[in-house]
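Only one protein chain is missing; all other protein chains are in place.
After this line comes chain A, so read on.
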């Protein structure tokens, strides 16, 4: 056989026996690192069971002197959640080879995972002395500094990491620091350069898009435009939701629906998604479908007050006041400090012939938030219908005063956005009785409902 010839001229590395005295020739000693490649191969393929078996054998053969085997064993332990044990193993690696910055890096990483940020920083600094130009050390130092709330050092280290090598993760962290410090504009700049560096990272695109959305009050149109363009490129649930809700705000229900269909295909059980779909149907005046979707959202996330709020709103529109009352009171229980909820509850109560509680609810709403005009308006209508014209007049004047101050303060304030367009498509207004004397109130009421329903949606991201 072919292999027989081979055997004669090669020493068997495995079969060496140290005990057997051989006068002439000493046995070949197996090399300590001979199975490192196999350990590495199994480790990166995530075949941890086989990997552990190979490591065990290798450590048995070398009596624990094989640095790489110990190193990988520690890595696997850390993945299994045994952080403390892995830390000890990494420390023993660092003893076997004190000159390796990798070992120190891993010691520091384990310390970091154990929440010992200060100790981790010290070890990282030590590792940085061994290896000056390692972005990983700088990046992780930066992250440690974030946890110790030393934002200045963190920023410094992360910028250093970016200088050494550009990574999406570093950009994310740097952006996060700026956001934590409330510096949205710098954060946007950071994310912008990050997106330039890696134009396909959906997470970066989404974050940038959402930031643009946040600042869209300042930039107004340009901001929203940019946000949409960013979000369109990112095929990502939160991005789709954000883009969809923006389109919904502009009344683009069909386009928003298209977006949601894509999202519903990949994530069929997302409560905010079904909430938004429900409100889309509401916008298209398909109330039964709206209720179905909202109820599914509520089933998926029963403690989300936004969904309950929207459910209450839709039921008010459907004149199902008893149901609306239940959804609204559930929402109030979850979110007791929101004036709009009390106002809607008051509307429901008015229709349920419970004038005393309706009045109390209006008073509560006013007490919680002074600035809401519509509470005053609805309250005035309610009081007028109750026959309390004096109090009604008082509320109406109060509202007028607020309108005037708002108009004075900010000339382009959208107190009553596109009322004409809304009148035609208005859902039947809940509070206004047939004998309502003022036609204008009806318009206000509808406009408010429209605006309100979009607000929780946008917040759902």
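Everything below uses one rule, namely that contacts are C-beta pairs under 8 Å (C-beta built on N, C-alpha and C of every residue); 3 or more make two chains touch, one makes a residue touch a chain; residues count from 1.
Here is the rule we go by: contacts and distances are computed from a predicted model.
Candidate names were "Replication protein A, subunit RPA32", "Auxin-responsive protein", "BBSome complex member BBS1" or "Mitochondrial inner membrane protease subunit", and the UniProt protein name of the unshown chain is "BBSome complex member BBS1".
In the complete complex, the hidden chain is touched by one of A:84, A:165 or A:333, namely A:165.
When the full complex is taken into account, the listed residue touching the unshown chain is A:352, out of A:119, A:215, A:352 or A:368. Counting the whole complex, the residues of chain A in touch with the unshown chain are 1-3, 5-7, 9-10, 12-14, 18-19, 21-22, 26-27, 29-38, 40-41, 43-47, 50, 53-54, 57, 62-63, 65, 98, 102, 135, 165, 167-169, 198, 200-201, 235, 257-258, 260-262, 264-266, 268, 277, 281, 288-289, 291-293, 295-296, 318-323, 325, 351-354.
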